[in-house]
Every structure is written in structure tokens, then in C-alpha cells.
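Quick notes on the structure that follows.
A single protein chain has been omitted from the complex, and every remaining protein chain is retained in its original position.
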Amino acid sequence: MTTETARVEAFSDGVFAIAITLLILNIKIPLPAGGPLGTQLVRQWTSYVSFAISFVFIGIMWINHHRLFTHIRRCDNGLLLLNLLLLLGVTFVPFPTSVLAAHLGQADQRLAAMLYHGTYFFIAIFFNVLWRYATSPARHLLTHDVDTAAIANITRQYAFGPLTYLLCLALTWISVPASLALNNLLACFFALPPEWKRNRSG
Amino acid sequence: MTTETARVEAFSDGVFAIAITLLILNIKIPLPAGGPLGTQLVRQWTSYVSFAISFVFIGIMWINHHRLFTHIRRCDNGLLLLNLLLLLGVTFVPFPTSVLAAHLGQADQRLAAMLYHGTYFFIAIFFNVLWRYATSPARHLLTHDVDTAAIANITRQYAFGPLTYLLCLALTWISVPASLALNNLLACFFALPPEWKRNRSG
Amino acid sequence: MTTETARVEAFSDGVFAIAITLLILNIKIPLPAGGPLGTQLVRQWTSYVSFAISFVFIGIMWINHHRLFTHIRRCDNGLLLLNLLLLLGVTFVPFPTSVLAAHLGQADQRLAAMLYHGTYFFIAIFFNVLWRYATSPARHLLTHDVDTAAIANITRQYAFGPLTYLLCLALTWISVPASLALNNLLACFFALPPEWKRNRSG
Partner (left out) sequence: MTTETARVEAFSDGVFAIAITLLILNIKIPLPAGGPLGTQLVRQWTSYVSFAISFVFIGIMWINHHRLFTHIRRCDNGLLLLNLLLLLGVTFVPFPTSVLAAHLGQADQRLAAMLYHGTYFFIAIFFNVLWRYATSPARHLLTHDVDTAAIANITRQYAFGPLTYLLCLALTWISVPASLALNNLLACFFALPPEWKRNRSG
């Protein structure tokens, strides 16, 4: 974190932190008038799953954002705008997740799953655009001690994202649960550090 | 970012980040009981547009706030109060945007558009007052290495804002869509950096 | 801002920023089905006043919090707990303000005004307790270059707060509007810097 990128990171942290905390508002409080508490708690199980998955996914996106900015030292107007676009995607996540939670196992579950995968597809695109913009040699936005291998590694892994989400989109026509499983696998992949050993021995 | 202005910027970042993230709460989750998902998703298209436009506008205001404070080094009580006034305008933005989204194409769309332009008119005024207060030579709030040309450039561009929003207000009597198009054009103008080349080659 | 108090201030900034931004959620969006837009916008004027006043008051409390922590250099467990108590008061402010906005001019306006003044009375007490704790000579929480006159000045002015809010409470039995006017006057008093000249020439 350099002085120049400090405020972009602080603002992004704020947006991530709020997006991740607002998720709890989607879980309704069962009232005594609504019947036995146990039944009510169990009936809304999809909203707990939706809460947990959205939380973990936004958290993983935060970790990735954090990771990118450890390499970025300078900040220009283009980076600010691309970062805004990425944050637009992040704050939108609770919407398709809630739609999916409400429609899973219902008639329209395919459309809900497509909206869900489509959102992650666009976020993956935004991550790639931001990263390619920042690492473009002409812009000098990276830290002085550029770790070329680490950067090429991130670029390679990120290119993977949009393709897999397209595959998820296609998979919804065969099996919605299978497409969601693939989506979750991809999240686990992005949760793992691209430079696992460096972080620990650094 | 100096130590003295650090907390004002942190607080402002928080307000911008929350205002921009709360916008998603205005989009309703379509439930299975409400009919086909596709129809429901399409029917509320104005709330997506309203979400995206509010997001981008608050984002652009954040970029401008960020830009001003790269020139401001000191902070006094007057600056704190004027900054609060500006933030009051920022947190108010979701209200006129939602009103406009709900009334666009309806009987009262002119009044809704006037409320919308009026809000931006006041925010533009607050930006000008804050900037003129901070750059007033008597107050010594600017950084030591004042870039006189850059500051005069910002002052000139900002003076432009209130006048154009007044024009938007007048345009609502001829055509509401035209007034909104002009408003959006102005946002694009403020998204561009006044010192485009300096940021990149700095 | 020292390293030791940095995280307390960051956390407090977050709470202030969120409390001040959540206020907009209390303003309802008029829908086309609800009748003419103009009538609907005018009818809920108390919620705009309530929004603006809450915003300004929380803003002034933030400025005062900021002011106190320019003198505080160290942080112990007691200060953390007293700061939490103060933040509890701050996040509670939107509730009595909304109650007052809903009941002004109605049968129960006196009780609503008492709840409102009572909240500020407790916040004023918390500000005094926090400040007296921090300035207690035994605790060494102040900055090295203690400005004894400035500190005595703040102590004197803050002692004023609880007494005036008690007077507001008593005034509700004579005139609710008069008690609210006195409350607002007091807010203006706390918005003015106790060390006006120092800040500007520093």
C-alpha cells in the first residue's frame, strides 16, 4: 500500500465491507406469530446458504483485490474508473444471489442461475481489465521491484475466470446444480494464493 | 493525503462507500409467487438503470473529492463544515434518483427530473464553495508545492457545473429526456481528469 | 492521530459515517400510485427536516470526536469502552429523531421531544466522561505537547452540554418548539471550534 493508492484501497475496503455486511439484512426474523420457531428457522434454509456463499465470495473477491494492489504502486484516472466498475459488480452480487436463493428448485431456476453466473462472468472480466490496465508496461503503475513471474502468474490465472463462468452458463442447460458446483469450485481456486510459498516465507 | 486531512478523507471515504453500496437495497428481489422470473426482472428495468447511474455518479463525485484533497494539505473548522455539507448532498442522491426512476414516463416526470437536476445543482454549488474556500490564499490550506495552473484549471471547470445544471433545469420544460442526456454528458466531463497528462507521466 | 489511536479513530469514523448515511433510508420514495408527486413530496416535509438535522448533528458530533482525538495520543482499555458507549449514543440518534419527526404537532409531541432531548443529554454525559477520563493526569493519554489552556477550554465548554439539555427537557413542559430551538442553538455552539484561531494560523 503506497500513499498514492491508499485512498483507493480505503474506499474499496469500505465498499467491500458494507456489501459483505448488508447480506444479513436478507435473512428474515421469524416471529412467534409465524408458527413454531424450529419450522420457521428450517424453512428459510436457502437464505442462510445464500448469506454464507455471498459472504465467502465477496470475501474472496476482497482478498484478490488486496492481492492485486500489493503489486500496484501508482494510480491514474483510468485505474480509478476501472476500479469503480469492479466495485459496481461487487455491490450487485447480493441481488442475483437472493434471486437464486428464492428460485432454486422452482420453475425458473435456470434463468436465476444464468443471472448468477452472468454476474460473476462480468466481475471476472472487470478483474481482468483492471489487472491488464495496471500491468500494461506503458503505464508504470506497478511497484518498482516488479516480480515478473508473480505478475504473469496472476494474469494467467485470471484469464481462466471468464472462460469458466461461460462454461457455467452453458452447463445450466444440462444441470443447474452442476453449474453451481463448478462455480463454487472456481471460487475455491481463487481463494488459494497464486504465490502461496512466497507469502509464507517472505 | 497529509496527516491533518487523513481523518476527514477517511470519514468522507466511508460516507461515499456506504452511499454507493446502499443503492442495491432499492432493487427488489422477484419472488416465485410474483409470476415468471423473466417478466419480473424485465419489468423493473428502471431500477437497474437508476442503480447504475447513481453508482457511477457517486463514484465520479468520489473521484473529484479525491482529486481536490490531493491539493489540500491542511484542514480547519470551516473546511470540516463545508465538507459535511457536500456529504449531505452525496447521501441525498439515492432519493431523487429513485423518485426519477419511479416517475419516468409518468405524468409527473418533469417534477421528478427537476428534483434530480436540482440536487446536482446544489452538490455542484457545494463543490465550488469547498474548493474556493480551500484555495483562498488567506487560508494556507493547500500543499506547499502549489501547482497554480492545475488549481486555476479545476476552479474554471467547476464553475461550469452549476450553470449547466441550471440549463438542465430549464431544459425540462422543453424535453425531459434531453435534460437527462445533458446531465449525463456533464458527468462524463467530470469523470475526465483535469490534469490527464500529469497523472500519467508523474 | 498516533499509531496507537489510529484504529480507534478508524473504527469510530466508520460508525459515524454509517450512522450519518443510513439516515436517507428513513425518507420514503413517493410512487406514481400514491397521487400527485408534488403533494407527496410536500406531505413528508418533516422527514427531510429530520434527515437534515440528524445529519448535521451527527456531523457535529464527528467534528467534536475528531477534535478530542487530536489531543489524545495513547489508548487504554477504559478509553476503548467509553468510546464504545459514546458510539452507542451516536448510532441511536436516528431513532428519537424519527420519532420526533413522526409526532411533531401530534398529541404525543412532548414525550417525543423528551426522548429526543434525553438522547442528547446522555450523549453529552458520555462526551464529558470520555474527555475527563482521557485528560485525567494519572493516565498519560494526552499528547506530549499538552496545550493546557485548550484542554481546560474544552472541559469548560463540554460541562455546559448536559446542563443545557436538562434545560431543554424542562422547557418541553412550557413549549416544545422553544425546547427544540434551544437544542439547535446548542448544536451551533458545539460546531464552532473552541480554538478557532489556533486551527487557522497553526
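Note that the chains take the letters A, B and C in the order they are written out, and that residue 1 is the start of every chain.
The rule we apply is simple: a residue touches a chain if its C-beta (ideal position, glycine included) is under 8 Å from a C-beta of that chain, and two chains touch if they have at least 3 such contacts.
Nothing here was measured: the structure is a model prediction, and the numbers come from that model.
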item	value
Sole contact to the chain not displayed, among C:F11, C:Y48, C:F122 or C:F160	C:F11
Given A:A17, A:A112, A:I154 or A:L186, the one touching the chain that is not displayed	A:A17
Absent chain, residues of subunit A that touch it	1, 9-10, 13-14, 16-18, 20-25, 27, 29-32, 36-38, 41, 51-52, 55-56, 59, 62-63, 66, 69, 191-193, 196, 199-200, 202
Residues in subunit C touching the chain absent from view	3, 6-8, 10-11, 13-15, 17-19, 22, 25-26, 74, 76-77, 80-81, 84, 87-88, 91-92, 94-95, 98-99, 102-103, 106-108, 111-112, 115, 139
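Note that in this section only the chains that are shown with their structure count from here on.
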item	value
Central chain of the complex, centres being mean CA coordinates	B
Equivalent interface positions on subunit B and subunit C, same or different at half	different
Euclidean distance of C-alpha centroids - subunit A vs subunit C, Å	37
Cα-centroid distance, subunit B relative to subunit C, in whole angstrom	26
Residues within subunit C bordering two or more other chains	14, 18
